[in-house]
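Just one protein chain is left out here, and the rest sit where they should.
Just so it is clear, A and B label the chains in written order, and each chain counts residues from 1 on its own.
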Amino acid sequence: MRFVFKTRYDQDIDLARHSGDRLWYGLLLVLLVLAPAWLSEYWLAQLTFILIYGIVGVGLMLLAGYTGLFSLGHGAFLGVGAYTETVLASMGWPFPLSLAAAAGLSAGVGAVVGLPALRVKGIYLAIATLAFGFIVEEILARWESVTGGNAGKVVPTIDVFGWQADTAPSFYFVCLIVAVLATLAVLNLLRSPTGRAFVAIRDSEISAQSMGIHLAHYKTLSFMVSAALAGVGGALYAHQIRFLSPDQFGILQSIDLLLMIVIGGLGSIHGAFLGAAFLITMPQLITLGKDWLPGAVAEATGLQALVYGVVLIAFVLFEPMGLYGRWLKLRTWFDLFPFYRAGMFRRQKSFQKSERLR
Amino acid sequence: MQVLQLLVSGIAQGCIYGLIALGFVLIYKATETVSFAQGELMMLGAFIGLMLMAVLGFPFWLAVLAAICAMALLGIALEFAVIRPILGQPAFSIVMLTIGIGYVARGAVTMVPVFGTETHTLPVPYRNEIVQVGGLVIAVEQLVVILATAALSALLYAMFRFSKIGIAMQASSQNQLAAYYMGIPVKRLNGLVWGLAAAVAAIAGLLLAPITFVHVNMGFIGLKAFPAAVVGGFGSLPGAIVGGLIIGVVESMSGFFLPEGFKDVAAYVVVLLMLVIKPNGLFGENLAKKV
Partner (left out) sequence: MSGTLLSVRDLTVHFGGVLAVNGVSFDVPEGGVFTLIGPNGAGKTTVFNLISRIYTPTSGTIEFDGARLDRAPPHRIAELGIARTFQNIELFEHATVLQNLLIGRHVHRRSGFWNELVFTPRVRREERETRRKVEEVIDFLDLQHYRETMVAGLPYGVRKVVELARALCMQPRLLLLDEPSSGLNVEETGDMAFWIEDIRDDLGITVLMVEHDMSLVSKVSDRVLAMNQGEVLAVGTPEQVQNDPAVVEAYLGTADDATSLRRVA
């Protein structure tokens, strides 16, 4: 079992808590870099999806998990990023520029969507984001001259001043680099005053204000960063699926994103990637499990919905800390072996308090 | 005349939104949780009615009553099994759980061999009948919706305003622990509320079925009921109905007068406008934390 004896502030400030962290994350990075060598083409594509959804998840985690602002329309930012990237790439823009533009435009839309957050809270804000989500989806569908409407739009390959990411491994590396940079950027934010301001807003707005935190500024910032990340994810998503249509960015996508961060574990960056892994691999697991189910059940179109629903309910009931929480408990068990005590992570019985009066 | 016709269909549609919104305002008023499962509960109510009427051959009124009771029991069971254990957790987790319930409901319905993903008709006695009032042609289905909604709203309003149960429900939504200390049977009350909300959803489903037919995705209409509840002011029962009516009428009018596509987003534009003008809705309360 490892005790960290702290003698310098840097040990608290650094991202890695001790050399063990550096070792394991380093190994993970090596594994990911070598992925095209040891994964089949199919699984490499799935891993690429996980990275893409992970980027979006990190953004949504920042907004919902750390700032406490729940967005039911996040799929819209994904769509804005995807279509911006596609339109600009079709016009011949180099990838870094079009990606930056996708992020920037999504951030702009995020600022607009965040306007209600300055006046309303809780369920009202959630419904406002839901409304924006529907409106943006409709705009994407109607603005046919730009987006191709419901007929769809073909996505060109990534072009960086001549070098093209037209093979699966090369596209995978692009996604890996963007994912690592995005995650590091958000982790940096979280360990600086801005990240702390977000957490303050989540826990007590009145208190945060009396600490000098400008609520409107930080709430808008949170929306913008979160939307920008979703836009980046959307841009990569467009290249991965090669053909866009507006219905991919509607309410079902938004709920999928929320499902992802809840199952992954609210309030942790690991949770975003774990949730993304769950979201992408669940359909495969369901297909594998179909052999054990009776005919009518296995063939039903609603099987995936049923399994998702049951898993979601199970996680909220039994594992509110999500997949990351379960991992933490597992790791603590190994760390403390054989002294792990059954009640270590037990939640106190909580009574419901009114959130209107929070 | 055209406008009046649009108005009537808007009011009828709005009543449906209002009824679904009524369901989640009920749950919100009593337990301060938001349930995204109301749309799916409505769908289940319609399917139960379908099964009783078309498959088992029950007479109309018996099927309606049985469907409502069955849904009420389902609501109580849901609350007992799934909602009760998690009260006290942050509101967002509970919302996600109700979304999960919705998924399960949709998935489960497709697995019943008779239903699947097809569209079914509900064999109501007043199907395809119309009534002429002045120059207006009103489908009896719409009339039934409007009258039933009015009756139900009046009943519920009276209950919350004047009965002990209503006041107890409001108390436990504001501070559950204090409600326990005051001897309010919080758990039983919550079960009752969910049963009531499910019953209201069942009524909405049975009223809507003749108009839109019964199919597994009919619950998505429930999403439009959220703007209705917000416009009226979350936490206000009359507000839910009024909000629903406003959304219904605006939708109906914009379908006719505005270019294509506006009808689908009309509800959402209205709710955003309301949040700008009057963030707490028409009848909502303006609560601020006192420090």
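Here, a contact is a pair of C-beta atoms (placed from the backbone, for glycine too) under 8 Å apart; a residue touches a chain by one contact, two chains touch by 3 or more.
Since the structure is predicted, the reported quantities are computational estimates derived from the model, not experimental observations.
Check A:P96, A:P193 or A:G289 against the missing chain and you find that the one touching it is A:P193. When the omitted chain is restored, the residue from A:Q209, A:T287 or A:T301 that touches it is A:Q209.
Where subunit A meets the chain that is not shown, the touching residues are 9-10, 12-13, 185, 188-189, 191-197, 199-200, 202-204, 206-215, 221, 267.
Basically, only the chains that are shown with their structure count from here on.
Residue ranges on subunit A touching subunit B, taken from their complex, read 64, 70, 116, 119-120, 122-124, 126-128, 130-132, 134-135, 138, 141-142, 206, 251, 255, 258-259, 262, 266, 296-297, 300-313, 316-317, 320, 349-358. Those residues of subunit B that touch subunit A in the complex are listed here as 28, 31-32, 34, 82, 85-89, 91-97, 99-111, 113, 116-117, 173-177, 180, 216, 223, 226-227, 230, 234-235, 260-261, 264-265, 267-269, 271-272, 275-276, 279-280, 285, 287, 289, 291.
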